[in-house]
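Before I ask anything, here is the structure I am working with.
On to chain A.
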Amino acid sequence: MAASEEALMWVEKYRPKTLDEVVGLKDIVDSLKAFMKNPKTMPHLMFAGVPGTGKTTLALAIAHTLYGPNWKSFTLELNASDERGIDTVRDRIKDFSRYSRAGFGGGDVPFALIILDECDQMTGPAQTALRRIMEVGSRTSRFILICNQSSKIIEPIQSRCAIFRFSRVEKQAMKQHLIDIAEKEKYTLLPEAADRIVDFSEGDLRHAINALQTASAYKDGVIDEKTVALVIGEASPMQVQKMIRKALYGDFMEARKTMYDIMGNFGFSGTEIIRQVQREIFKMSDLTPQQKADLSGVIGEYDFRLTEGANSDIQLSALLAQFAKFGKNIEDSYADAK
Partner candidate 1 sequence: MTIVLNSKGFKLPRLEREKFVNLMHLGLDYSRDTMLFSIKSYNNIEQVIDTVSSILGDEVVFLQNCIRCGKAFPCKGCSYIEMCTTKNLPFSCVCPQCLRDRKNFEEYLTKF
Partner candidate 2 sequence: MQTQSKMQLLWVEKYRPRKIEDVTGNDEAKALFIEWLKNKRHTKKAVLLYGPPGVGKTTLVMAAAREFGFGVVEMNASDTRSEKAINAVAKPATSYTSLDSFAEGAKSLGNVLFLDEVDGIAGNEDRGGVNAIIKIVEQSLVPVIMAANDPDIDKLRPLKKVCLLVRFQQVRIPLIIALLQKICLLEHVKAEFEALERIAQNSRGDVRSAINDLQSLSEENNSLTLQDTMMLSSRNKDVSMDETLRRYFSAQSIVETSSLLLFSSVDYDDLLLSVADNLPKRYTDATELAKAFDYVSRADLFRGRIGTENWHLLKYFNNALAEASAVNPESYKPFTLITPPIRIMTLFWTKPKRSLLQAICAKIGAKCHVSVERAREAYVPYIRLMLIKKPRNPLAAYFEFTPEEVDYLTKMGRY
């Protein structure tokens, strides 16, 4: 289809193709460039950091740099959370290395590239299996492992990789980037509107650019703060907020119902819900910093149990029960104060 040739999503359209085009991330880009000069020296890489900070972009830029326009023939992109288990991952990597080696013809890059996203979603046993796969395949391929938290990756894998940590995109850089994109699309993004998007996205460039593109669909020419506020309001997760509030106000049953709603109707996994809960808690203006920190500790515990346990809905329910208790304690302390 003709329409599919040209990237319509701005995130893709303005994704840097080479390391030189990448804005910010100077230290990381410099180290990677050193590897690119003599690709044979490139080790397995691990990119760790919150979503939307350029991990995928850099991984794809490396593929471009190594293989040129035909990069897709030498690169396998896999998403750990989409594959149905480590066996599927193994099979796909096996098939790929067999096929890609045949196509090399003695070029100066003696390996194929495997980009494995969301590695931290893999269970312990799956990671152990992954480690074996990396060992066996290391002569013919290089891995770029992408994850949110490197601490969730087992030690033996970490020690086999050069680890790069990505911090949130710096506010001013993001603002400028958004204004630039708007200009290329023949829009004027007002500074207050840009600030609003930057604040909302919390350093996640993917959210920021998608919000910008959506706002552009609402208005021709100038994108103002009002339009941005409208888009942000409509796009932020209402159900997660509702679930947290119900729990804190002591209505556990309703909170749990909402949780099943989010899982059932929208198909979110327990891990994703807990990630959003963490985000939403920090947005809540009626909690003190201390309360937020306390809740965050509780969330962390159940985040861990979620990856180890068998049923994510049980772990989430247990978290909501903790919230209800927390809410009750706040209430009690108010009552005592009186």
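List of remarks:
Throughout what follows, a contact is a pair of C-beta atoms (placed from the backbone, for glycine too) under 8 Å apart; a residue touches a chain by one contact, two chains touch by 3 or more; residues count from 1.
How these were chosen: all candidates are chains of the complex that A comes from, given by their letters.
Everything numeric in this text was worked out from a predicted model, so none of it was measured.
Of the numbered options 1 or 2, all belong to the same complex as chain A, but only candidate 2 touches it.
Chain A meets candidate 2 in the complex at residues 1, 3-4, 7-9, 11-12, 51-52, 56, 60, 77, 79-82, 117-118, 204, 206-207, 210-211, 213-214, 217-218, 231, 234-240, 250, 252-253, 256, 260-269, 272, 276, 302, 305, 308-311, 313-315, 317-318, 321-322, 324-325, 327-328.
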